[in-house]
Every structure is written in structure tokens, then in C-alpha cells.
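Note that one protein chain is taken out, while the other chains of the complex remain in position.
And now, subunit A:
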Amino acid sequence: MSTTHAVEGDGGPPRSSGAESLGEDAGATSLLRFATAGSVDDGKSTLVGRLLHDSKSVLADQLEAVERASLGRGQETPDLALLTDGLRAEREQGITIDVAYRYFATPRRRFILADTPGHVQYTRNMVTGASTAELAVVLVDARNGVVEQTRRHAAVAALLRVPHVVLAVNKMDLVDYAEPVFAAIAEEFTTYAASLGVPEITAIPISALAGDNVVSASANMDWYGGPTVLEHLETVSVVADPSEDPARFPVQYVIRPQTAEHPDYRGYAGQIASGVLRVGDAVTVLPSGRTSTIEAIDALGQAVDVAWAPQSVTVRLADDIDISRGDLIAPAATSPGTSQDIEATVCHVADRPLTVGQRVLLKHTTRTVKAIVKDIPSRLTLDDLSQHPAPGELVANDIGRVVIRTAEPLALDAYADSRRTGSFLLIDPADGTTLTAGMAGNAFADAAAEAAPAGATDDEGWDF
């Protein structure tokens, strides 16, 4: 069920001089950002609660507070959902209405969990959670199998290009821990998700309530030889090889001390969005097109010869050229083109609609420019991936295609190539409301173009 791929380095680490002694960073672990998605009754809260609880991330006073609150409402057992539903309105209504971020750790990894609500009307929250996730856990109820909501979650993960998807087939205890039930669901889901271009899918049979295969391996499912959910989270390799990607360095801020000690220092500060930067690289600055060479890289206090995404660094160039916030530094050989016309898939996140002809601000990396929505060619129904031509507007939680004209040229990559330099926001210039999350280029990965999914109403060119 699970496909894995090992990411190999390019034959030797690009460590520069002066690696610290290991003792100074004792306890160093890697960081995994992941999101959960599941329908209301799929047991997502139970799964999250069990991950937190069994990894000993729920501390006594938190548990005590939950017990106290549960008793106060006349419940006999502690309601673990109270651990995660942090807002008054959520507790009152017994639902999760907003993304919450949770933190837990094992000796191997630190985890940031974007706990996203599963309600259909909160697609924007799933998109928000998935935007920073390196892995998504999609829950299904073993009794119900793959349902519309499951397909919706898979589609969001595919649209946002979350690199790894875990299918957690929950409530196996209610289907007698039967392998054929799991195998059929896993097969159906894997076929569907692969058709959307999800690169890696791992299916795990679990019971979040009983604890099977969440943290400890289940004695009830001898037939399953794969990892538990936590083992998989701990060991999945989420660092793609940045040397395979072209370098992208959006300039955030120009550092000019103008002090006696540093009279002529002019450094370009930013976080490397993708790829690797090396001293001596020939670079182009966009949109001006001026060229220079990287003279020095400062990695937060230490001069280095090489740095890579997502490090925050300061770069100095050999030539004194005019560069400011919003410019992009890229290798001369692989610099992106610039354009004022953008076609993208967007998820509309605001309560007010997005309409054709609307004037907006577009924020891309460190650059914000005026823009106009020229066209909204289609709107997508996530349930069956059918598309509706010329909807005229997009309302909250809609996903659609848009055509945008910007006032200034942008150096935009396709989202398929870079989640960081292919993504953008549309913002209402009147009050700053975040309207829309955008992903430049085609919607789904290439695999989608060949395998039309069951239920799609339009067989041709449905990569809308």
C-alpha cells in the first residue's frame, strides 16, 4: 500500500566551514509540519487526542482542566475534544471552527500539527492547514469507506501539493479488524489520490479509540506489517533535495548599518525560498534583469560558502546595484521569466465574493502589487472534481480558476515547481482582508491529465 522513496544527497553534504560541535545542539531533532483532515465523526479529535496523550504531550494540569470542565457539564468521562477546542464558541457548540496548531515531540522529531476542521464549509481552513504541511493525514471511517468528504480532502492535499498523504482507516475495531475491508478502502483511495498526482500515499489501519496502530502496533491486526501512524510521522523523509531545485531568493529587507565599523555594508536579507545559494554564483535580479555575483553569504551570524532553503540569510553581491524589498535574486542560468498575466487555481477564503473585474492587491513572496481579476473561467466542485464554466464570482470556500493581470511584472514560478514562489494572496485594498489563496499554473499534477476520475462530468481537459 505504501510507496516510499528515499531522497539521496548529491554525494556529500554541502556543509561549509565551522560546523558546530554536536554538544551545543544536543537534543537536536528535525521538525515535521503536518495537517489532519477528517469528517465530523471520523474520530479526528480522538486521533489527535491519542497522539498527544500517548506521546505524553498532554500534561497533568491540562487533563485536570478538561476533567473539571467535563464534570461541570455533567459528563462522566473527560471529553478529550476540550483539549483541542480552545475557543468559547467551539466549546459551546461542540465543534471546531478554526485551525489550531498543536505541538508535540518524540525523541526523534518535533511535530507541528495543523488541526483543521472537517466541515464542508471550512474548505478554506483545510487549505490553510495544508499550505504549510509536509504531510496530511486523511481519516476515513472503515465502515463507510471512501466518501465525498474523503475525495475532497484528497483533492485539497493534491491541489496544495502536500508531498505525503497518510490514509488512516479508522474504527477498524468496528469491522472486526478485517483485512479485506482495509485493503479495499486503501486500494480505492490510492487509485484516486494517485490520479490527482499525490506523490506518496501510505495507508494505515487504525482504531484511534482503542489505540491500534496509532502509537503502538496493534495485536489485533497481525496481517498489517507497516508502521504505526506515529512511526511513520517520525521517519518519513520530508526534506526534498534542494540542490534539485533552482535557487529563489526573495529580498525581504536591505541591511545597511552605515556605521563606522560597516560604512559600506549592503546586505540583502531574506529566507531562501528554494534551492541552494553558493558564494561565486552568477545571479540575476528580477524584475530589473541586472546581473552580479554572490560575494558573501551570512547565515545569521556566521559567514558560509553555501546555504539552502529554508534558511534565513543575508547575501552580499559583488556589484553595487539597486535592489530593494520585493526583488528576486536567482541564478542567472535558471532565473524565472516575468509576466503581468497570471493563470492560477485559487481557493476563496473571504466571506465577501471575488468577482470578475475586481481590483485587488496581489502579495507574492515579498512583493505586493496592484492587480485586476480579468476572468474566472471555471469553478471546481471538489466532491466529484466537476467544473462549472464562467461562474462569474467565487464565494467563500470555492475553488476555481482565475486569470489575473498585475500592474507590474512578477517573477512567478508554477506552484507545481515551488510552493513558495508559486503561491500568492489576493488582498482587498480597501481594508486589507485576505480574499483568496492562489496557486500559479495548472491545478493538479500531471498524472491527473491522464486518469480522469470516476464521477468527473467532463472527461476532457479537466485539469481545469
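The working rule: contacts are C-beta pairs under 8 Å (C-beta built on N, C-alpha and C of every residue); 3 or more make two chains touch, one makes a residue touch a chain; residues count from 1.
Keep in mind that, in the parts below, contacts and distances are computed from a predicted model.
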As a check of understanding, state which of "ABC transporter permease", "Histidine kinase", "Alkylation response protein AidB-like acyl-CoA dehydrogenase" or "Sulfate adenylyltransferase subunit 2" is the UniProt name of the chain not shown.
"Sulfate adenylyltransferase subunit 2"
Option from A:T36, A:T128 or A:S218 whose C-beta touches the chain left out
A:T128
Touching the hidden chain, out of A:R325, A:K374, A:H388 or A:R405, is A:R325
List the residues of subunit A that touch the chain left out of this view.
6-9, 12-15, 18-20, 22, 24-32, 59-62, 64-65, 69, 83-89, 91, 97-103, 105, 107-110, 112, 124-125, 127-128, 131-132, 234-235, 237-239, 241-243, 252-253, 255-259, 261-262, 265, 269-271, 298-302, 304, 308, 310-312, 325, 349, 361, 363, 365-366, 419-420, 423-425, 427, 431-434, 437
